[in-house]
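Missing here is one protein chain; the remaining ones are kept as they sit in the complex.
When the chains are written out, they are named A, B and C in that same order, and each has its own residue count from 1.
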Amino acid sequence: MKIGIVGVTGYGGIELYRLLTAHPDVETISLYSSSQAGGTIKDIYSHMNTVTNHRLLDIQPEQMKRELDVIFLAAPAGVSSELTPQLLGDKAKVIDLSGDLRLHNRNTYSQWYKKEAAPDSVLAQAVYGLPEWNKENIASADLIANPGCYPTAVLLGLGPLMRSHSADPSSIIIDAKSGVSGAGKNPSAITHFGHTQENFQIYKVNEHQHIPEIEQQLTEWNGAVTPITLSTHLVPMTRGIMATMYMKLHEEITLRQLVEQYQAYYQDQPFVRVREEGNFPCTKDVYASNYCDICLALDNRTRRVTVVSVIDNLMKGAASQAIQNMNLVCGLRETTGLEYLPVYP
Amino acid sequence: MKIGIVGVTGYGGIELYRLLTAHPDVETISLYSSSQAGGTIKDIYSHMNTVTNHRLLDIQPEQMKRELDVIFLAAPAGVSSELTPQLLGDKAKVIDLSGDLRLHNRNTYSQWYKKEAAPDSVLAQAVYGLPEWNKENIASADLIANPGCYPTAVLLGLGPLMRSHSADPSSIIIDAKSGVSGAGKNPSAITHFGHTQENFQIYKVNEHQHIPEIEQQLTEWNGAVTPITLSTHLVPMTRGIMATMYMKLHEEITLRQLVEQYQAYYQDQPFVRVREEGNFPCTKDVYASNYCDICLALDNRTRRVTVVSVIDNLMKGAASQAIQNMNLVCGLRETTGLEYLPVYP
Amino acid sequence: MKIGIVGVTGYGGIELYRLLTAHPDVETISLYSSSQAGGTIKDIYSHMNTVTNHRLLDIQPEQMKRELDVIFLAAPAGVSSELTPQLLGDKAKVIDLSGDLRLHNRNTYSQWYKKEAAPDSVLAQAVYGLPEWNKENIASADLIANPGCYPTAVLLGLGPLMRSHSADPSSIIIDAKSGVSGAGKNPSAITHFGHTQENFQIYKVNEHQHIPEIEQQLTEWNGAVTPITLSTHLVPMTRGIMATMYMKLHEEITLRQLVEQYQAYYQDQPFVRVREEGNFPCTKDVYASNYCDICLALDNRTRRVTVVSVIDNLMKGAASQAIQNMNLVCGLRETTGLEYLPVYP
Partner (left out) sequence: MKIGIVGVTGYGGIELYRLLTAHPDVETISLYSSSQAGGTIKDIYSHMNTVTNHRLLDIQPEQMKRELDVIFLAAPAGVSSELTPQLLGDKAKVIDLSGDLRLHNRNTYSQWYKKEAAPDSVLAQAVYGLPEWNKENIASADLIANPGCYPTAVLLGLGPLMRSHSADPSSIIIDAKSGVSGAGKNPSAITHFGHTQENFQIYKVNEHQHIPEIEQQLTEWNGAVTPITLSTHLVPMTRGIMATMYMKLHEEITLRQLVEQYQAYYQDQPFVRVREEGNFPCTKDVYASNYCDICLALDNRTRRVTVVSVIDNLMKGAASQAIQNMNLVCGLRETTGLEYLPVYP
C-alpha cells in the first residue's frame, strides 16, 4: 500500500511514521508538510538521523488522491476542514486525526473550536473511528474521523455501562489526566520544562473541545445522557492518559456483574483489556502500545461506580488507533503492525 | 522554646527539622528515634552534612514531657496511640502528625486503619489542627491532631461551600492527586523510580484512610453530608497535592457570588489564597510553602461547581501546618517562621 | 526456535521477553525463575495483564539444554558462573547478560565483583558479544558474554580511535551517565523516587565493575592502553546512557578525518549511527531502540577529542544486543526483530 502523511512534523505525525515503517503491508510512505516542504524529516527529528532521507513534499491533493491508498491527516485544527474535500472521490481513503470531522453538528464545532466547521457534505461522509464500537461502519468508510485522545479513553471506559443502562446518565463526572505530549510539539510557557516538571496543572475546566465529542457518542448510546463534567489535567510525564470516571448506579447490580458485562463486551476486542476487581492499571501499563486497560470499583457506601481507563495518548489516543482504522478500512487483520507490548520500565 | 521531634527520620520529621532550625522562637531541638537512636541525623540525610551533629536520642517520655515545650510526633500510624498518653500532663504540648488521634470514633479508626485506636481519654483531648477553621480551640489545646495531607487540601477547598449550604451535600466527589513523597520514605515497588517515572497511578480506591477524617469534619459543618467519594492518585513528582472536587449546586447562585463567599471566609487567613475565576492554581504555585491556593469554576450546562485546591503535601499538608499549630498553641504570631514564598521554578 | 529466559523478573529479562514475542523466528518462549517459580509473569508485571499466562518454571538444566535452541541468562551476578556449565554441551546456545563471563582473568573478576569467578574452562568458551567488533567469533560461538551497558556505549565510541592509534592511549577519561533502570528493579534508598527525582548522583567512583571489562577490550585493540578513568552517574530518567569521553590526540589529524574514519568503520553496521560534526545525539535519540549514536568534537585549543556515545541501556546495553547476538549465533539476518525506530517523544 502507498501511504501519505500530512503533518508529519507534529507528534501524531511522527508517531504514525514510526509505526508505518514497521507495518508489513506498507510499501511506500510519502510525507507532506505545508510549512516545511523541501526539508527532510531528519532535520526536524534528530532521532531519525541516518534512518531516512525522506523529503517533505508540498501538498498536492489531485496527485495524492489518485496515487495513494491511504492518506493520514495529522495537521492542526482547521486544516482538515479545508483539505479533506479535495482528497476524497478517488482512490485514497482518508483518515483524519484532527477534531475537524468528529462532530456532526457544525454549530457545536464552531462553538467549541472557535473556527468554522467543515461542509455538511464532508461531515456526512466521516465515520467515527472508534473500532471497538463501530467496526462495520469503519470497514466500509472512505473517510474516518479518528477519535480524540480523551474521548478514546473515556468512551472505551464508559461504553458498556452506558449500553447496559445500569447507571444514572445524568451523573457522569470525568476527571482526566494527560501527559504533556497531549499539548503538542510547539514550545510554550505551559510546556516549558521549568514550569512543568514537579508540577501538576489543571486546564480548560469545562471548556475542553473534547466535551461535545464525548457527549455525542454517549448520547448515541443512551439518549438520556445530560451534559457531562470533564476536567483535564497535565501530568509531568510525556505519554499517557488516565480517565477516572464517576457515575451513580441505578440498581442493585454487583461489581462482579459489572466486570463481567465489560469482559463480555470486550472479549473479542484485542486491544481492550478489562482487568479484575482491585487490579487498577497505571498509565505505564500501556506505554507505547495500542492497549486500553480498564478497571472498575464500586463503593457500597455511596453506590457510585468508579471506572478507570488508561491509554497512551499518542498511540491508542492518536497514531496507533489511526492505523487500527487503516487496517479495517483496507481489509487487513485489525492487529496488523500493532502488536506491541508496552515498553516497561 | 525547647522542641522535640519524634520520628525525624521520615519525610515529615526532617521537614519539621528544616523549618524549626529557621524558626526565630526555637531555642533547642531534640531529636528522638526508636529505631535509630545513637546515630546522627546526617548519617541518614546526606544533605544535613556538616550542618548538624544532632544525635538521635532514645524516647524517654518522663523527661521529655517535663523539659520540652513542644513535642512533635512524626511517627508511623500506631505509635502515637501508645506514646501520647505518656507525654501529656506536664509542661509539653504535643502535636501529632499521624492519623492516630484525628478520628473521634474508635471503631471508625479501627475499621480504616486496621489497628486498635487510642484510648477515648486521649482522643477526647485531641483538637483537630486545621487552623483556618479551628483557631480558638487550637490556641487552648494541650494536644493537637495535625490534619492529613489530603484532608487539608479538601477541607480548605470545601469549607465555605459546606457552611453556606449552597451545594448538595450528597453529591461530593473528590479526585485527589499527590506527589510520591506522600507514600513516605521507605523504598517499595510502588515508589521505585523505574516504576513511578513516566507513570500516573491510582491507589486505595474507596479505601483511603483519609475518607473518614474528611467526612467527620464535613459532617460537623453540615449534618446532611452523606458518604463521599475520594480517589487518590500518585503523580510522578515529589511534592504537591491537587484536589479536584465536584458538587451539584442547589440554587441559582453565581460563580462570582461563590468566589466572594470564599474570599470573605478566608480574608484573614494568611495562608489561604482564593484566586479569581479562571486563574487556576498548579501545585508548583505553592511548592515548599505553607500556602493553600483555591479556585472555583461553575459549569452552567451542568450546574456543577468544580473546586480546585492545591498544597505542598509535606508543608501545609504536614510539617509547616504543624508549626502553624505550634505558633497558635504557644501564643506566637501565626505566621512566625512560615513566611516562605513558593520555590519556583 | 525455542527460547528460554532465566531471570525474567528483572528489567533485562522482561525486556528480552517483550522483544522476543515480536521476533519472527521465535516459536516458543519458556520462562524460568529460581525465586518465583510457579507464579505467572503477569503477577509480577501488571503491563503483561491478559497478554500472557506464562508460568515461571523451575530451572532444570538437563531438560533446558536438550530442548531449547537458545537460553538467555538475565540473572544477578554470580548465578551464571554456577549455571552456565550445566547448560552447555548439548543443543542450546547460551547468551549471558550478566558480568560473570566477560572477564578472561579470574582474579580480575574476583577483585571487582567480590565473588568467585566461573571456572576457566567456561570462561575460555565465552565469546564477547559486541557484534560490531566481533561478528565472526560470535557467529560460531556456543556461549556469548553479552557486554555490559556502559562498556557497550564506551567501546562503540572508542573503537575506531583506538584502532587508528591517533590518540594517546594513556589519556582516556570517561564520564558516563545512566538512567536509573541501570540500578535494577529492586527497591532501594538510591532508586526511591523521592530521592532520585530532581537529583543527579555520582556513584562507584573508580570502583565500577565495568572498568576492567572496558580495559580488557581496549587493550586488545591497543596494547599501550593504561588504566582508564570511569565515572558513573545516575540521571533522573528511566532509560538511556550517555558516555562523554576525552582523549588527547597525537598528531595533526582533523575532525573531518576522524569522523570519516568512524563512518568507514561503521558503514556496514546497521545499528551504529555516526553523526556529522556538531550534531550531537541525546539519549532520547535512541530510546527503546538498538541504535548507538556517536558524535565527535575536536577542540583545537586543547587538541583533545570529545567522543559522545548514546544507547538505551536496556536495549543495546542489554536485551536487544543479546538478540542481535542470538541472530548471529543462529545464522539469521542481524537485524531480525530489532528494526525498531526510537520512541519519541
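Miscellaneous remarks
We take it that contacts are C-beta pairs under 8 Å (C-beta built on N, C-alpha and C of every residue); 3 or more make two chains touch, one makes a residue touch a chain.
Not measured: the values here are computed from a predicted model.
Within the full complex, the residue among C:Gln60, C:Gln86, C:Ser110 or C:Thr226 touching the omitted chain is C:Thr226.
The residue from C:Glu198, C:Glu260, C:Glu276 or C:Glu339 that touches the chain not shown here is C:Glu198.
Checked against the full complex, the candidates C:Tyr32, C:Phe72, C:Tyr128 or C:Phe280 give a single residue touching the omitted chain, namely C:Phe280. One of C:Ile44, C:Ile253 or C:Ala297 touches the chain omitted from the figure, and that residue is C:Ala297.
Among B:Ser80, B:Ser166, B:Ser181 or B:Thr302, the one in contact with the hidden chain is B:Ser181. Mapped onto chain A, contacts with the missing chain fall at residues 11, 180-181, 185, 187-189, 191-194, 196-198, 236-238.
Although one chain is not displayed, chain B still touches it through residues 11, 14, 17-18, 21-22, 45-51, 181, 185, 197-198, 238-239, 273, 275, 279, 281-282, 284-288, 293, 339-345.
Chain C meets the missing chain through residues 173, 175, 177, 179, 194-195, 197-203, 205-206, 226-229, 231, 233, 235-240, 242, 244, 246, 280, 282-284, 287, 297, 299, 301-302, 304, 306, 308, 310, 345.
The working rule: only the chains that are shown with their structure count from here on.
Here the largest set of C-beta contact pairs joins the chains A-B.
Once CA atoms are averaged chain by chain and compared with the all-protein CA average, the nearest chain turns out to be A. Between chain A and chain B, the centres computed from C-alpha atoms are 39 Å apart. Distance between chain centres (mean CA atoms), chain A to chain C: 36 Å. Shared interface positions of chain C, defined as residues touching 2 or more other chains, are 11, 181, 185, 197-198, 238.
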